[in-house]
Each structure stands twice: as structure tokens, then as C-alpha cells.
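The complex appears here minus one protein chain, its other protein chains still in place.
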Amino acid sequence: MSEQGAPIICIKDLHFSREKKSVFAGLNIKVQQHKITAILGPSGTGKTTLLQLIGRQLLPDSGQITVDARDIADLSRKQLFRLRRRMGVLFQGGALFTDFNVYENVAFPLREHARLPEDMVQDLVLMMLEAVGLRGAVNLRIDQLSGGMARRVALARSVILGPDIMMYDEPFTGQDPIARGVLLSLIKQMNDALNLTSIVISHDVLETARIADYVYLLAEGRVLAEGTPEQMFNDESPLVKQFVQGNPDGPISFHYPVKPFEEALYD
Amino acid sequence: MISAIQSLGRMGIEFCDHVGRSGIFLLQTIFRQPKWRQAWPLLSTQLYRVGVLSLAIILLSALFIGMVVALQGYNTLQKFGAEQELGQLIALSVVRELGPVVSALLFAGRACSALTAEIGLMRATEQLSSMEMMAVDPLWRVVAPRLWAGFIALPILTILFNVTAIFGGHLVGVDWLGVDGGSFWTNMQSAVSFQHDILNGIIKSLVFGFITTWIAVYQGFYSKPNSVGISQATTKTVVYSSLLVLALDFVLTAVMMQ
Partner (left out) sequence: MRSKVIDFIVGLFMLAGLLGLLLLAFKVSGLTTMVGNGAFYSVSAEFDNIGDLKVRAPVSVSGVTVGRVQNIVLDPVSFRAKVILQIKQHFDKFPKDTSASILTQGLLGSNYISLTPGFDQTNLKSGGVIQTTHSALILENIIGQLMFNLKNSDKPTDKKEE
């Protein structure tokens, strides 16, 4: 395995396009082991696509993604299988299975991948739910959960097999400040307690900066700026400033590309 | 003019695309290694949803169809003094055509649309993606049980349709219209051949079950992950399944009549 301080995930010069639109044009990202790496950027820059590329649900047009110095495009089905077991993903909204209840959802990875006696499964499930504060909700149906609760259950489900790498897809979107705070502290705690490497994809600059060790800012399919949170806040370039301060207009323009209004009026 | 030909050509290519993709999809789903202990509960749940829950509509329709055929048949046969042939009229129409085709159409409308909507929703809420990321193959866990359930359920539903429709016909013909019960059954038995009529009808229902369920799960799996996408996929399932059932019925009947 890689030593402390070496990047566990390396994305080199990634190019990817979907339906003739270029999503990534030369992306370079290094994710350090045991650290929380935040990937920020405006909506529509394909951040969820990045997760799918890392998990090899999609293949890049060109470029390389390596995990533990092994190119994931070269993996056989069995190796891919083992790689995915090392990764946990928290999808936007949780993506819990609607035909199971909370207990069944959290127990799902155990039942699929580990042959454990039923009482052990029960102990593990309850332990995970306790860690996310939802042990009391163990018998609820999925439609009975609020958005924040669903995400926490999904978090419990993602970590129950003890992954090395956790990826969070916009975990704070649409959450009230308290729920956001809960999730933030959970992500940090999980990362430290389970010795994980976490990748948080978000556009919530302030919240993410509180827990991130390193930040990447994406725009137009490549890395615009990178650094620790302090470096990002002190960065002088106009695009970074617009994003960090949340200005409605700047290098990313307010108007969708169109000819000026004065011209259109006189047509 | 040129652009019309162009778009026609493009549609043709897209159609081939779809057929090819769905073919690969089917092969990938069917030829997975099943873990038998796990596979049965999944299959059983789907058989319940797809088969048992369709029973109500299938049996009720069968009853009414059997009764109507008896009524209409009696009206016409009476003119030739051939009412005793009512039994074979009902049995042959039901077992050869009405049973397999109507069951398949009702199945496509009720069970297949539900399958597409369910899988489409799982696609839209990223449940299928998250399953993949948890190193569980959604083709095996979600799609295959539903596919096999459809293959098995429709023939059974067709058989039950046939029985109920003939029973309905008997109710109207013998109990109401006064056709002689004995000759109802005897004439039927001498006219209906197990090999040529009943078995062929079941073969038809096997083919129909295969086609309709395949279309249903394919449309659901590859639907666009939003509400418009799901509704489009569901509509396509019902329309394509129904049309294919009717077309294949013609082809199969022509082949079987040799």
C-alpha cells in the first residue's frame, strides 16, 4: 500500500465528453491518503461524473486514473469488484433502496459480501446506526425518513464494510443548517475514526472549508485553483474570488450566452 | 427532402442501436452465474408481484370474454342449428388466440408497465448506480429476477385465463342459454387437440412473455433519469409490447397452421 503522504488516487490529464459536450479537458487531481479532499466548482461542471469515473462506472476518453498506483482502466472484473469494495459512495439524496426498510438497507452490503451470522449482522447494523445517531429509526420505511435522515442512513450503509475511500456527492445540498452541521461533523469523525480517505464534492464553500484538508476548484473542465482552505480564501484570481465570495457576476457571467439585448430589441 | 431521408436513416440506425443494445442487455442478464440460495427469494418476490397480483385482472377479463364469446357464438350457430358446437367454438377461440393474446396484452399493460416504472425510478434515484458502486451487479439483482418472473408468469396466467374463459362460456352456454352440457364437453373434446391447440397456445404465451418482459426491463433500465424519462419509457413499453404481441401472434399462427 502507499506510504503516508503519497496520493492514493491520482487523476492525470483526464478528458471526458458526454453527448459532444466536453466535461473534462485535462483534469489533474491528487488525493492524499487519510485526508479530506474537497472538490468544489459551479453547478454543471460534471462533479458527479467525476465520481462515476473514479468508480469506473464510466471510462475516460483519454487520460489516466490510478488508485494505489494501478490504472483502473486495466482492471479485470474481479479486481474492479475488489476495488469497489474498498470504496464507499454517498450519493445525493442517499439512493436508499425503497423496497427495504432502514435495517435492511444498512445490512445490504454485509449480506451481499460477507457471510456473517445473523446476530453479528444485527450488531454491526445497530452500531453503524448508533454512529450516525439513527439507531431509533432502525425499523422505519424509507419513505418515512426526512432528507437528512436518509443521507445519514446511506452513510451508515456506505461505511459498514469498512472502506478505505469514501466519496460524498454533494452531501449538504438542500439541507438546513443543523442537518448540514450534523453531516459535516459525521464526515470528519468517520474520516478520523476509521482512517479513511474522503473526497467531498460540493459547491458549499464555507461549510466544506471547515473540514477539508485540501481543496480543488474546478471550472471549464479543469482545475482552476488548488490549495488548503486558507490559500483558497486568499487567492487573488477573479474566478476564485467570484466563487468564494458568491458574486452573481464576474468571470462566470450572469447571462447565458446570447447577443446583447439592445441588438435583439431592434430586430 | 434530403433532410427527411437523413432523419429516416438516423432513425434506422438508432433502431438498430437499440435492438443491439437490448440484445446484449438480455444476454448479459440471462447468462450470469446465479447464486441459487439467494436467487430464489428474489425470484419469488417478483413472481408474486408480476404473476399473482395480475391474477385479478386476468381472471376477470377471462370470465367476461368467455361469456361474450359464448353469447355471440350461440347467436350465430343457432341459425345453422349447430348450437352443440358452441363448446368447441369457445374452446378453440380461447385456447388458440384469445387466451395467449389477451393475456399478453393485459400483462403488458399491467405488469410490464409497473416493471418499467419501478426500474426507471431506481435508475432516476441512483439506486442502480449505488448498487454498482457497492460491487453488486444490478443486472443480476434487480433485472434478472424480474425477467425470469415474467417468462414464468405469463404462461401460467394464460393457462388460468383459458380455464376461466371456458368456464365463463360454459356458464352462459349451458346454464343460461340451455345448450346441452354433455355435448358441450364432448364436441369440445373431439375438436380440441392437445398438441396442436393447447400446446401451441402455451408456446405462444412463452414467446409473448419473453418479448414483453424483455422490453419492459430494457426500457426501465435505459430510461432517462427524470420523471419525463420514466413516463416515456413506460409508454414505450406498453405500446411496443402490445404491437409486437399482435404481430408475433400473426407470425406464430401462420407457422403453426402448416
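By written order: A and B. Residues from 1 in each chain.
As a working rule, contacts are C-beta pairs under 8 Å (C-beta built on N, C-alpha and C of every residue); 3 or more make two chains touch, one makes a residue touch a chain.
This structure is a prediction, so every number in the text was calculated from the model and none was measured.
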| item | value |
| --- | --- |
| Touching partners, among the displayed chains, of the absent chain | B |
| Contact residue for the chain not shown (choose from B:Leu26, B:Val163, B:Leu177 or B:Leu252) | B:Val163 |
| Of B:Ile30, B:Leu55, B:Leu121 or B:Ile203, the one touching the omitted chain in the full complex | B:Leu55 |
| Identified contact with the non-displayed chain, of B:Leu26, B:Leu121 or B:Ile198 | B:Ile198 |
| Chain B residues that touch the omitted chain in the full complex | 41, 44-45, 47-48, 51-52, 55, 80-82, 91, 95, 152, 155-157, 159-160, 162-163, 166, 185, 188-190, 192-194, 197-198, 202 |
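Assume only the chains that are shown with their structure count from here on.
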| item | value |
| --- | --- |
| Complex contact set, residues of chain B against chain A | 121-122, 125-127, 129-136 |
| Footprint of chain B on chain A - complex, ascending | 52, 55, 57, 81-82, 84-85, 87, 89, 91-93, 95-98, 108-109, 112-113, 154 |
